[in-house]
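Please find one structure pasted underneath; my questions will follow.
In this view, the complex is presented without one of its protein chains, the others remaining in place.
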Amino acid sequence: MKNNLFIIFTFALLAVMPLILSDYWTGQLNYYLIYGLFALSLSLVWGYGGILCFGQAIFFGIGAYVMAVSTKGMLSPVPANFYLGLSLACMAAAAFAALLGSFLFAGKGINGPYLAIITLAIAMVLERLMSNWYALGGYNGLLDIPPINLGLFSYDLEIWDSRPAFYILWSIVFCITLLLGWLVKSDFGSLLIALRTNPERLTYFGFSPLQIKLKVFCLSAAIAGLAGALFVTLDGFASPTLIGFTLSTEVLIWVALGGKELLIAAFLGAIATRLAENWLSELFGDYWLLILGFLFMVSVVLFPKGLIATPIQAFLKRFNSNKNAA
Amino acid sequence: MSFLDIISLTRRFGGLKAVDNLNLSIEEGSLTAIIGPNGCGKSTLFNLICGALKPDIGTIILDGVHLENMTATEIARHGVGRKFQVPSIFDDLTVMQNIHLPTLRKSRFASEGPSWTVQQILELTKLAHRKYDLGSELSHGEKQWLEIAMILSQSPRVILLDEPTAGMSLSETEQTADLIKSINANNNATVLVIEHDIGFIERLNCPLHVMSSGTLLKSGNFLEIRQDTEVQELYFGKAGDFHA
Amino acid sequence: MLEIKNLVSGYGEATVLKELNCTIAPGGVSAIMGRNGMGKTTLLKTIMGLVRAQSGEIFFNAVPIHSLPTHQIAHKKLGYVPQGREVFDKLTVLENLRLSALGSSKENLQLLPQIYEWFPVLQERSSQKAGTLSGGQQQMLAIARTLIGRPEIILLDEPSEGIQPSIVHEIATRLKKIALSTGLTILLVEQNVDMVMTMADHIHFMENGEIRETVGKEELRNSDEKLRTYLSV
Partner (left out) sequence: MDIIIPLVDASSYILILIMIALGLMIVFGMMGVINMAHGELFMIGAYVMVLCQSHNLPFWLGLVLAPIMVAFIGLLIETLLIRHIYQRPLDTILATWGLSIALKQAIVLVFGPEAQSVSAPVDESFSIGDFSYPIYRLFIMAASLFMIIATFWIFLKTDFGLMARAVIARPHTSETLGINTRRIYRWSFVFGTALAGLAGALIAPTISVDPQMGLGYLVPGFLSILVGGTGPLAGVLAGAGAIGGTNSLLSVWVSPVAAQIAVFILAIIIIRMRPSGLLGERDEK
């Protein structure tokens, strides 16, 4: 509940932003929401499930490409539709995750640093593959992807302006965040945390860690796929960088900086880092990346729980102990 | 045929036979202890029963079903609950969540053992006042009890307890012995305890098997075992006879 | 020689040793007995710096060692034979011994003939991988490995564990002889009464992280009661 309070507070604050911000910044905020959603997907699988995926953009990219080809009408018998595209994107990402996961986790399974390297390599290979897949635009990617279209049946309701787009995205991301917030507090959430802290113990209670891992991996992939799908409607452009390694590592940095073990901290980590990048890269120019690299190192060493999660958790702890004392 | 039958079980590690042609029968609803010096193969025996290790030779039969070729998950689903020597709980979950967790399995056991309500479990293990604390915040003794609590909520048909009093103070040890006795008595649960500490065994007051070099050396009640010279020599060395 | 004052130690938040005080005089063999989990192994690990003391002091030859890193404690000539022997099973017997000399001083390799005289089986097997030795031989290697560093005191953690009684007795008598002939001090943590009675001059009983009582060997021989209390036997 307290966790949800933070979520509601954060989103309430976000909701008033477009009223004060310029069009440009509202447009930026739209991207931040999607990055935040993407960060949530990684926080779920890594922070809660303990599966360090170094190639989370694989699923973001799959979502992006599936959305692109589907709304551009390139899957000829399948009608081009916004809603259908979103569902296809989520399903494709989850299906790929199921395939990959059952291969990687089965048996003794690959985990820890090995999994990190393997997923990183997959992201690299896929980026390379997409760059050379000329039917899907190759290196140049796919252009002119339709924007958000709320229309049903044959009516079109395309959203081109950043403010209405903001509120649509805001609603989607808010709902998913609340759902995830509820999920991690549910029994499944306990299982996830158990999986992270002591996977071996779970087997001796008759659980199959593989099943739990697969579930969370697919769910996280579906959310990442959704983020990717929304991204291309906003950007109008799907390129191999969306599936690749750079974005994979960027999301990792956002989530680690914010705090992987707390959904809202991961979400804010993405927004804060992007925001800082927007400001500071103007201020510091090429030095920004250098600063980010150092900041990241320092934060990993000194605040392994994350720069945003650490104060939030300290606050929650004080809050709890006050309540108990009272 | 008994409830749990272990027949000519053998497991080697390199040249060392950790468990060597061991035979053991456990009746349903019984409380049994296995004692023996460090390194006699007690923990290996438990690892074989719960599927952490595979036997080289031999069979393990629980209520007519062979366990020796099952995975650890299947064995647990078939009703084997195991407590580890070093308490193995979920540090990042609260005590309640820890206790609740084993019940979350969708496919329940083929047939279940005796069960306890959460209230009963909390009372038995004296953890009610720590319900909402994280596992990592508990003391060592409380962690040991929490793990026992988790196993009760799993409602297994056989409970394996591996040195449940390791690292406990004398009074905690006595309370643990009483806890185990009441688990066995209240619900007629089948309990198998491995222990090193003879004081604890005396308080348990149950049938005993003495294990040495991977096999059972002697069986009997506490007094018989206590006065057996072979057992004394095993435990205390050759000089052991000086206080007989 | 070894003086422990108000030592508090343990793992994480769990305290195992509670204000422990103990003095070990030079020469001779002292044994520590007690039930499992009473903190015997933790005590030895804390002396060696493998577990950090939370408070209290440890002096060796009047030098404080409780804040030194483990390898420097070893350099002060404290030898340690860990529970479970922990020989390097992928290295040969000779490499195991050489390693210990590298950790102390390479000149200690001159001690090798003496070591082989004490433990002839190690010479026979010097080029075998340590992992192929029997439990008793591995124990001898672990002890020999420590001796080659020319320690003034060695801390032995349950050397009888998992070893046949006859070999336990053999190791005990040989160690006692070595201690007598070289003036080596031995601190022995054991549950095996035979080994303790063969080797020890004093016995400290440990319970709940404290030394409760110290007795001489003769006294112990005459009092069944003490073993009953402290070992619950």
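Letters A, B and C mark the chains in the order given here, with residues in each chain numbered from 1 onward.
Criterion: a residue touches a chain if its C-beta (ideal position, glycine included) is under 8 Å from a C-beta of that chain, and two chains touch if they have at least 3 such contacts.
All values reported here derive from a predicted model rather than from experimental measurement.
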item	value
In the full complex, displayed partners of the excluded chain	A, C
Sole residue of A:Val78, A:Cys175 or A:Met297 that reaches the chain not shown, by the stated touch rule	A:Met297
Options A:Ile122, A:Ile159, A:Val173 or A:Val216, residue touching the unrepresented chain	A:Ile122
Touch criterion as defined above, residue of C:Met38, C:Ala53, C:Ala74 or C:Ala200 at the omitted chain	C:Ala74
Residues in chain A touching the chain absent from view	52, 54, 103-104, 107-110, 112-114, 116-118, 120-122, 124-125, 128-129, 131-132, 245, 249, 252-253, 256, 286-287, 289-290, 292-297, 300-301, 304
Residues of chain C (touch criterion as defined above) contacting the omitted chain	48-50, 69-71, 74-75, 80, 82, 86, 88-91, 95, 98-100, 102-104, 106, 145-146, 149
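Simple rule for what comes next: only the chains that are shown with their structure count from here on.
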item	value
Identity of the most central chain, Cα criterion	B
Distance from chain C to chain A - Cα centre to Cα centre, in angstrom	55
Centroid distance [mean C-alpha coordinates] between chain B and chain A, Å	44
Residues on chain B engaged by chain A in the complex (per definition of touch)	50, 52, 71-74, 76-77, 81-82, 88-93, 97, 100-102, 104-105, 109, 150, 154
Complex contact set, residues of chain C against chain B	13-14, 16, 35-37, 131-132, 134-135, 158, 160-165, 168-169, 191-195, 197-198, 207-208, 221, 224, 227, 231-233
Sites on chain A touched by chain B in the complex	187, 190-191, 193-194, 196-198, 200-201, 203-208
